[in-house]
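The structure under discussion appears below in the form of structure tokens.
This part shows chain A:
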Amino acid sequence: MPEPGLYHLLFISAALFFIGMFGFFTRRNLVTMLMSIELILNSVNINFIAFNKYLWPNKMDGLFFVIFVIAIAAAEAAVAIAIIINLYRSHGSIDVEKAEELKY
Partner candidate 1 sequence: MNLTLLILLPLITAIAILLVKNATQVKWVALAGASAQFILAIVLLFAFNKERANGNVSQMLFELQYKWFPAWNISFHIGIDGISVAMILLTAFVVVAGVLVSWNITDKTKEFYFLLILLSLGAYGFFISLDLFILFFFLEIAVIPKYLLIGIWGSGKKEYAANKLALMLMGGSALVLVGMLGLYFSSSLKSFDLMVLSKLHIPTEVQKICFPLLFVGFGVFGALFPFHTWVPDGHSSAPTAGSMFLAGISMKLGSYGCLRVAISLMPEGAMQYANIIIVLSSIAILYGAFATMMQKDLKYINAYSSVSHCGLIFLGLGMLTKTAMTGAVMQMVSHGLMTALFFAVIGMIYERTHTKQVNEMGGLLKVMPFITTVLFIAGLCSLGLPGLSGFVSEMTIFVGSWEHTDTFHRIATIAACMSIVVTAVYILRAIGQTAMGPLKAGYENLQDARWNEKLAAIVLLIGIVAIGFAPFWLTDLINPATELIMQKISIIK
Partner candidate 2 sequence: MPHVISIALIPLLPLVGFILLGLFGRKYFNKSAGFIGTFLLLVSTALALYTAYQYFFDIGKVNGIYQKLVPFKFTWLEFSKGVSIDMGIMLDPISVMMLVVVTIVSLMVHIYSLAYMKGEARFATYYAFLGLFTFSMLGLVISSNIFQMYIFWELVGVSSFLLIGYYYDKPSAVAACKKAFIVTRFADLGFLIGILVLSFYAHTLDFNTLIERLTSPASNEFKAAVGASFIGITALTWGLVLVFIGGAGKSAMLPLHIWLPDAMEGPTPVSALIHAATMVVAGVFLVARLFPVFSMSAPALYVVTFVGVTSALFAAIIACTQTDIKRVLAYSTMSQIGFMMFALGISGLGGENGLGYTASMFHLFTHAMFKALLFLGAGAVIHYIHSNEMKDMGGLRKYLPITHISFLIACLAISGVPPFAGFFSKEEILLAAYHHNPAVYWIALLTSGLTAFYMFRLYFSIFWGKQAHLHGEHHGEGGFAMMLPLLLLAVGAVLAGFIPFGHFVSSDGAALESHFHWQFSVAPVLIGLLGIFVAMWLYKKENDKPAKMAASLNGIYQTIYHKFYFDELYIFITKKILFNLIGRPAAWFDKNVVDGVMNLTGNTTQLISEKIKGYQSGKVQQYALYFLLGIIGIAALFIYVWK
């Protein structure tokens, strides 16, 4: 079995991205959508790591970005869940189709 290379990693990352994308578009449950977003973010993380390792092995920029993204993802999850809880309290549901007051 050959050593996994850049392309493998990129493939996984792309797959994760599209799974996340698919989830985001098809799910109605806000928590699931949030999870999908996490998947997208993680696919980006994998990209960063992979490019960092294969293109500029002696630099650390990619790693810093990943840490940055993880931190933001955590904050985002906290805010998003807070919103979802509030939404549940006001609408009695966390179905995204039901939360559509914010329009024209």
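On how the list was made: all candidates are chains of the complex that A comes from, given by their letters.
Everything below uses one rule, namely that a contact is a pair of C-beta atoms (placed from the backbone, for glycine too) under 8 Å apart; a residue touches a chain by one contact, two chains touch by 3 or more; residues count from 1.
Note that this is a predicted model, so its numbers are computed, not measured.
Student: All of 1 or 2 belong to the same complex as chain A; which of them touches it?
Tutor: Result: candidate 2 touches chain A.
Student: Can you check the complex and tell me which residues of chain A touch candidate 2?
Tutor: Answer in residue numbers: 21, 24-25, 33, 96-97, 99-104.
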